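The structure appears below as structure tokens.
Only one protein chain is missing; all other protein chains are in place.
Here is chain A:
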């Protein structure tokens, strides 16, 4: 049963081949058996899952037939879950039991999803390797010596190892797409404002966006359809109808115009990944697409701009963790300042502290124009590049990452080396456009991801291209050995 996709699960539940309770029990057993090797879960909510599965079976018996009714999933541990610890993989929230549900959690529960637990991640979603978690690193099921990517590394490892068919994630600079690429999954970061951020613990509010990771584009379409939509509780959520993503999947690719940015294929890209990407392009051409080279000249400035904007917003967002109203408080503070400083100093890990300090510096008196304002101007240049490119092409295609998964510890002592791994993904966050990563081959037994980018609100187009590619290839069906 663990090999089934969400779409297959929906058919199996409808045909009464198995019940939601049987399915959840089977997956809980797999989590117990295999997760000690991966560390993908921070919290397993077995009792709650059983209750939700029973409720889903009862709803189905009463005549309901929603596609996600009884579908097992798990949430990245930055989505608040009422009555369940929501740690953000940080010591500072180790004891935080959320008093409310995130909108995404509420919407998926209403659709009948059964949540099996909370998934490991980089602390406060800051990282590309899932090595900064307070609960220890996550391992890649394709090679347990390697990282699964980050920050949604627990989501990626759990789905890739068939512990769950799909998971929620969040993407501020690539945190859905990069781990999807490194673990042979399909993951989509929607347009900024498409999915509510309410109850999703904030990292960088003008960049953060929730989305699904799954094994197929079809499953991403199913989940995104349930996650997306207007939410009055998120003031940046967009009030615009949600497309029928499932209906979009079957559109033929005849006449699809694909742009290959020359900047994506320059120095820094592993040539073996370049070959895999070009092989993917050949398949899409056979399906009717046309291909041309395009330019995104400001891409090279994206990493410096991102590492101003994201830390600046983080330094502001994370000021709420002060040891007063919730979360970790240091022992025996001598005064209020000592309480703040030691609670935060002891509660946050090294990478989080680094980013808070970079952001604090960038926003401090006298530096605001040189850093934050400058970065926001570059942000507009990057967005203008995309708007210009989408006059000529329908989607932009390239590698999701410059390299396949690397060994645990290899880049953990050099933050800059890890930052550079985000080069292909962060432009979509800065511009706010949707992006998807899909499986496109292997290098030395490690998965390669291809990234697709589209204009605002064209998530349906991305899922369509990925689905058509997945009808013509079987990379996405490959499973890691030993799980």
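Annotations for the structure displayed:
The rule is simple: a residue touches a chain if its C-beta (ideal position, glycine included) is under 8 Å from a C-beta of that chain, and two chains touch if they have at least 3 such contacts; residues count from 1.
Basically, contacts and distances are computed from a predicted model.
The protein name that UniProt records for the chain not on display, among "N-methylglutamate synthase subunit C", "Aspartyl/glutamyl-tRNA(Asn/Gln) amidotransferase subunit C", "Glycine cleavage system H protein" or "NADH-quinone oxidoreductase subunit H", is "Aspartyl/glutamyl-tRNA(Asn/Gln) amidotransferase subunit C".
Within the complete assembly, A:340 is the residue of A:135, A:340, A:406 or A:475 that touches the hidden chain.
Among the residues A:8, A:54, A:143 or A:360, only A:360 touches the chain that is left out of the figure.
Only one residue in the set A:20, A:273 or A:308 touches the chain that does not appear here, and it is A:308.
Across the interface with the omitted chain, chain A contributes residues 95-97, 99, 191-193, 206, 232, 235-236, 238, 298, 301, 303-305, 307-308, 315, 319, 322-329, 333-342, 344-346, 348, 353-354, 356-358, 360-362, 364, 370-371, 373-381, 383, 415-416, 419, 430-433, 456.
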